[in-house]
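In this view, the complex is presented without one of its protein chains, the others remaining in place.
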Amino acid sequence: MASMRKLLNDPEDVVRESLAGLAVAHGDILKVDLEQQIVVRADAPRQGKVALVSGGGAGHEPMHGGFVGLGMLDAACPGAVFTSPVPDQMLAATTAVDGGAGVVHIVKNYTGDVMNFKLAAEDAADEGIEVESVLIDDDVAVQDSLYTAGRRGVGATVLAEKLAGAAAERGDDVVAVAGIARRVNERARSFGIALSSCIPPAAGKPIFDLPEGEMEVGIGIHGEPGRRREPLGTAREIAAELVEAVISDLAPADGAEVLVFTNGMGGTPLLELYLLHGEIERELTERGLRPARRLVGPFITSLEMAGASLTVLELDDELAALWDAPVHTAALRWGT
Amino acid sequence: MASMRKLLNDPEDVVRESLAGLAVAHGDILKVDLEQQIVVRADAPRQGKVALVSGGGAGHEPMHGGFVGLGMLDAACPGAVFTSPVPDQMLAATTAVDGGAGVVHIVKNYTGDVMNFKLAAEDAADEGIEVESVLIDDDVAVQDSLYTAGRRGVGATVLAEKLAGAAAERGDDVVAVAGIARRVNERARSFGIALSSCIPPAAGKPIFDLPEGEMEVGIGIHGEPGRRREPLGTAREIAAELVEAVISDLAPADGAEVLVFTNGMGGTPLLELYLLHGEIERELTERGLRPARRLVGPFITSLEMAGASLTVLELDDELAALWDAPVHTAALRWGT
Amino acid sequence: MSAVSVNAWMEAASAAIAADAERLTQLDSAIGDGDHGTNLTRGFRAVVEALAGSEEPAPGRRLILAGKTLVSKVGGASGPLWGMALRRAGRAVADAESLDGPALADALEAALAGVVELGSAEPGDKTMVDALTPATQALRAAVDAGQPLADAVAAATSAAEEGARSTVPLQARKGRASYLGERSIGHEDPGAASTVLIIAALGRALEE
Partner (left out) sequence: MSAVSVNAWMEAASAAIAADAERLTQLDSAIGDGDHGTNLTRGFRAVVEALAGSEEPAPGRRLILAGKTLVSKVGGASGPLWGMALRRAGRAVADAESLDGPALADALEAALAGVVELGSAEPGDKTMVDALTPATQALRAAVDAGQPLADAVAAATSAAEEGARSTVPLQARKGRASYLGERSIGHEDPGAASTVLIIAALGRALEE
């Protein structure tokens, strides 16, 4: 017990007890149902507003609980660490926030998440709630082929939740809100690298060992090893690698305005993350792209993994305006 | 080169290059003078407003550069990692933001910071700028005696910068602004623990080794070992230890309203930090105190150190109002 | 005539998985996210509890309860997959009074079909399907050949073991392990390994 390098009591209780802390820290924004293990906007349900529900394994904080609030999610349902939540939770979240205008499920493309959300959506339909499911699969590290479970959902999830949340807030209907989330997914791509593993509470030790001087390239967000190992490069080299992977796949229009999201995996100091962000913007600018919005920080993490991921979203006027719209959550806040 | 687990180019350039990234990420809030290595509010100098300048070694991000902006700091001058900046930087920052109403220096009580800021204040006085220096020394881990360099400045720094920044924004004069910062320092106490060391870029390896199952108790923010080693406790035990250390020294009034600042040292997952925060609030409430404001997250860090610190500030109506006042910086933002 | 007790099966499976949770998690750490052992331990514990609290006599209905419990308690990929498997198994045997050889063969076939319907994995994709498919086939063949249920279950267990071993050289095409591409080669699939435990548990659940 508690002999691993973790601030917790019993590893089995870590998610529930963390939610209890989130609840007391942000009682003005959200409420937590500890029984169902769901986080719900304090003022839910909002009659007539399309509701946004997301969820997934815990361990990616602030995602998703930190994104519940005005202009973003109406509810989040965290599973055990790195384990998709169960349909019961998703259903409880969906019914708790449904304001009669339908509910959008933001689902990251992992076998578990997809299957559990599918079962939940069927249950919700049985209860007469209109559910639109949006699948996020922006990780270019995984080939989207018959030979894989398809691309993983990573950084674009944060952007989709912000932009679709803003669309719901301005009064879009359920199809339109889902449409915004899908547009974000189509126009965004991500790629990540890790400099260390993380320590899932249940395992109590790192998932993999990374020798000094090497990095995992093409990682996901569950502490799993990446597609390949490479000698650790300089920040400049890593920025070039991230940008090349993302931009060659996204293929944005010449001179396009982009949102640049430089994400920390949890254990990378902000000092380094900003340094990397500077290198990334230089790379993007050299390719003729125009960074017009940015997000820098640890927003979709793998516990204390050291590393970073880049997400680039090709903007249009509507998406930029939705990005600028007010948001008031534990992790993202502006305009209020 | 770059063989350590770090996202950087040359370790000698890490601070300057990180500032370059900060500048492109937050051009709406701040500007960076890479030559002088200082971060300045985008709209500085603000004529007639008291200016706030802080600084210290880098490696504590988002402190201080992430606190530059409306309602908080006018300038920050980061030194090398964990090394106090030099008087030239402090002077450059002071002259860049002076709007004729005087400048408040927020100085954390470390030998280097104190000496360098002292020399800078003398230089500023020579140039006719009125400087009030406020010393922050809130860390109860260190006895404030003849036999130490005195208490260290830790978490209260963040609160003092926010509250004094709000006082400056509402138009207080230089003595009043400094007075708010000093009041925060008098009414706040901090205590921290570490579950791992951190890796300063220049050293390239951890400062100390912590065996599995142990923790450093009474740490500062420079990756140095703490006052003592103890067996790693549960989050509940650690919360009790933090609260006891802070509250027994602060000795707040019965039933006092407090601001609870649960700070991550950089490498502790938010999942764990919220869990700890929940335990801390329970402890405080059991002692009859009333948490009325909270700040939870990594705001004053030691690179990727795993661990947490607690700062408790005894509130009064004025301090609570100053806390609620708008702030718009890279790391803290509300009301705008 | 001998039959399988659902309660005894689930208890034996739960005990075996709990005892081997560490190994399952190790396998999942190599090519997944290191939670397979805890996922199934949590799930089967909940199943045993749910069954203990139920008065339902029909084995089919008990299997449905077990499946629903897994869906509600596990999450991840294995929760809905094994949940669907047991629900379908239960429906297949409907109100049959006992899980005798033919009923168990029907149940396993329905379970496999449910897993494939939900997860679309084919044999060779390096998933639990690679263990469940040969186990199901072996059991059906032995039952059809009139072998005693104990022998049929033993044959199914051997087939599952061999199927699990056969996943080692494969490159994963489904689930998390598929993200690793060629790096998934050389490791046993955790879901196949736990399937062996669940099938083998049948052998400790034979009555009469």
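We just call them A, B and C in the order they show up, numbering each chain from 1.
Everything that follows uses one rule, which is that a contact is a pair of C-beta atoms (placed from the backbone, for glycine too) under 8 Å apart; a residue touches a chain by one contact, two chains touch by 3 or more.
This is a predicted model, so every value here is computed, not measured.
Interchain touches from the omitted chain, evaluated on the whole complex, reach B. Considering the full assembly, B:A80 is the residue among B:A80, B:M215 or B:V243 that touches the omitted chain. The residue touching the chain not shown here, chosen from B:G220, B:G233 or B:G278, is B:G220. When the omitted chain is restored, the residue from B:A125, B:A149 or B:A292 that touches it is B:A149.
Interface residues of chain B facing the missing partner chain: 57, 79-88, 110-112, 115-116, 119, 141-143, 146-149, 152, 200, 202-203, 207-208, 220, 222-225, 227-228.
Definition applied: only the chains that are shown with their structure count from here on.
Interchain contacts link the chains end to end along an open line, per the touch definition above.
Chain C has its Cα centroid 32 Å from the Cα centroid of chain A. Chain centres here are Cα averages; for chain B and chain C they lie 54 Å apart.
Residues of chain A found to touch two or more other chains are 81.
In chain C, no residue reaches two or more other chains under the touch definition.
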